[in-house]
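Note that one protein chain of the assembly has been removed; the remaining protein chains are unaltered in position.
Letters A and B name the chains as they come in the text, with residue numbers starting at 1 for each one.
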Amino acid sequence: MAEIVLMRNFGRQDSHTLAGYRATGGYTAWEKAKGMEPAAITEEVKKSNLRGLGGAGFPTGMKWSFVPKTHTGPVYLVINADEGEPGTFKDRYLLERDPHALIEGMLITARAIRSAKGFVYIRGEYVQPWRIFSGAVKDAYDAGLLGNGFDIVVHRGAGAYICGEETGLLSSLEGKKGWPKIKPPFPAIKGAFGEPTVVNNVETIACVPPIINRGAEWFAGLGTKTQGGTRMYSVSGRVTKPGVYEDSCAVTLRQLIHDHAGGVSHTGKLKAVVPGGGSAAILTADEIDVAMDVDGLKAKGSMIGSAGVVVMDESVSIPEALLVLARFYAHESCGQCTPCRESTGWIYKMVHRIVDGHGRKDDLDTILDVAKRGGGTTICAFYDGAIGPYISYIEKFRGEFEALCRS
Amino acid sequence: MTATRTIVFSPDQLAEVRRLQGLYPDKRGALLPVLHMAQDAFDYVSLEVQEYVAGLFDMAPSHVHEVVTFYTLYFQQPKGRHVVAVCHNLSCYLAGSREILAHVKQRLGIGVGETTDDGRVTLQSVECLCACEAAPMMQVDDRYELNLTPEKVDRILGELR
Partner (left out) sequence: MPKLTIDGKEIEVEAGTNLIEAARRLGIEVPHYCYHPGLSIAGQCRLCMVDIEKTPRPSIACNTQAADGMVVHTDTERVRDTRRSIMEFHLINHPLDCPVCDQAGECWLQIYYMKHGLYDPRMTDEKVHKPKAVPLGPHVMLDAERCILCSRCVRFCDEITGTGELGIFHRGDHSEIGLFPGRDLVNNYSGNVVDICPVGALTDRDFRFQVRVWYLDAARSICTGCARGCNIDVHVNRRRPHHAEGKRVARLKPRFNADVNAWWLCDVGRYHYDFVDAPTRLTAPVRRNNAGTAEIAWDEAVSGVAEALRRYSPDQVGVLASPRMANEDLLALRRVLEARAMRQVAYDVPPPALAEGDDFLLRSDRAPNRRGAELIGLGGDTGGLMASARAGRLKCLWVFHHDLLASGWPAADVRQALDRVETLIFTGTNANAISERAQWVLPAAAWVEREGTFTNFEGRVQRFRSAVEPLGQALPEWDLLGRIVAALGGTPAGGRAELWFRELVRTVPAFAGLSYQAIGDHGQLIPGATSAGAPTPPGRRVKVHG
């Protein structure tokens, strides 16, 4: 098991306080970063192989470097704390148990991208995390850490999964519906309120202080060749010990299920695993010897996404599980682009009909065909996420669906 | 909910609206937070409240209505004194959320989207609240209630006044 980096303070009762954070070396990375050139910070993060931990896995340092150097107006740093991917709960832990790690990471990131203002977008349902994080921000202001060249605005969402998509989040931050924005322009060029903006996930930015403190090489060495560091895996579903576990990006899915989460519960026999949140393609029991990093899961035709692992044992009905997710996508589609708006609802109706025993076998081919045709045609990745389960659940467990269908 | 209430913020609340608007490069950024405030102040975001808030932002009311109807946390109708939202997404489903929801419905005697006759509780069935490690779970007003069992649900509902 790898060194614990992100959850290092979680054991302390006072981990959410400034004093508690300082007692374990908090804000020393920020002191160090103040002596570094912005470009040097970005370079260090690039070398660390830190990749976005919210879902897309984009190299973080590279994302920062897209902000135009010649821009003279404001640059915004926006933190995506709109955690909503089914099976994911790590950011909630960070906001509640180590809020200053995020604030310190934001200070350093802001210096790297020359931003004077950051927004932390917290999902509306996260009232407790919002209160704790807001308290930490107030303490950081009182201590002079904030307000001297960098300000943080804590923003509450209002209930919409799509706002976890970075440009949907920006629209929402601007006081609009959470409709994702068409790209180009990308946020680094024209983001929040029309200004260059870097949007990063909570956990991603919480990695920044340790990188600055202990160096890019150390961080890179914790992970795989193409993804540095450790990350927080949310493990839930049919396991003995559901919870959030930190380990190297090189950890395998088998290790997570068996070594961390205590193995499969209920029948004790593994049937399938969602490896990276609801939108990741499902893996069968014999596909779990896979490295839980961006490239490892891509090679298996799935994705690490937000690293939300949902385990299903033999007694789970895969069609019913798909019905749960199909309802989710139909409910959360923002309605902006036609393929997603129209087919998430249609596919939900078809899956519903199948589970209710009124399905036809050609429904399965229709779902697969519709999902594949819609893939890659929309403004944002929501629909590409939705087709992950539509296609993989049916293709990998077709017999179970057919058993429910009339001929 | 028969008493009609004047839809106007107090001077302190208005000062807070201005402060929030000042936090964003364009004051419209404060729309979601101000709608949260309005819901706290007026119970729910009626059409009258939407028009009032639109006025505070120099916006067309239609665009406030777009926002109110897009997000799930704004109530357009009177709601109960408490809102109980049972998660029905994947991990909670795997942990028995259907049975929990059925139990809640039976205990409250209402369906999803309904409010008890005494105005005590509004029931919702919602998507992932991201506390899957403690499934099944539900949100009761501001609190997450975790690792639910029918007995625990009875205790929690019993404490709602």
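One rule holds in what follows: contacts are C-beta pairs under 8 Å (C-beta built on N, C-alpha and C of every residue); 3 or more make two chains touch, one makes a residue touch a chain.
All values reported here derive from a predicted model rather than from experimental measurement.
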{"item": "Chain not shown: contacting residue from A:K32, A:H331 or A:K361", "value": "A:H331"}
{"item": "Option from A:V274, A:M350 or A:L364 whose C-beta touches the chain left out", "value": "A:M350"}
{"item": "Residue of A:R341, A:K361 or A:R398 in touch with the missing chain, whole complex considered", "value": "A:R341"}
{"item": "Those residues of chain A which, in the complete complex, touch the missing chain", "value": "160, 162, 177, 182, 184, 330-339, 341-346, 349-350, 353, 366, 370, 373-374, 376-379"}
{"item": "On chain B, residues whose C-beta touches the chain left out of the figure", "value": "27, 47, 50-51, 58-66, 69-70"}
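Note that in this section only the chains that are shown with their structure count from here on.
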{"item": "Where chain A and chain B are represented by their mean Cα positions, the distance between them in whole Å", "value": "24"}
{"item": "Interface residues, chain B side, partner chain A - complex", "value": "23-26, 28-33, 35-36, 57, 63, 66-67, 70-74, 85, 88-91, 93-95, 127-135, 139, 142-144"}
{"item": "Complex contacts: residues of chain A adjacent to chain B", "value": "74, 83-89, 91-92, 123-128, 153, 155-161, 172-178, 192-193, 195, 234-238, 242-244, 274, 278, 308, 310, 312, 316, 320-321, 324-325, 327-328, 331-332, 334"}
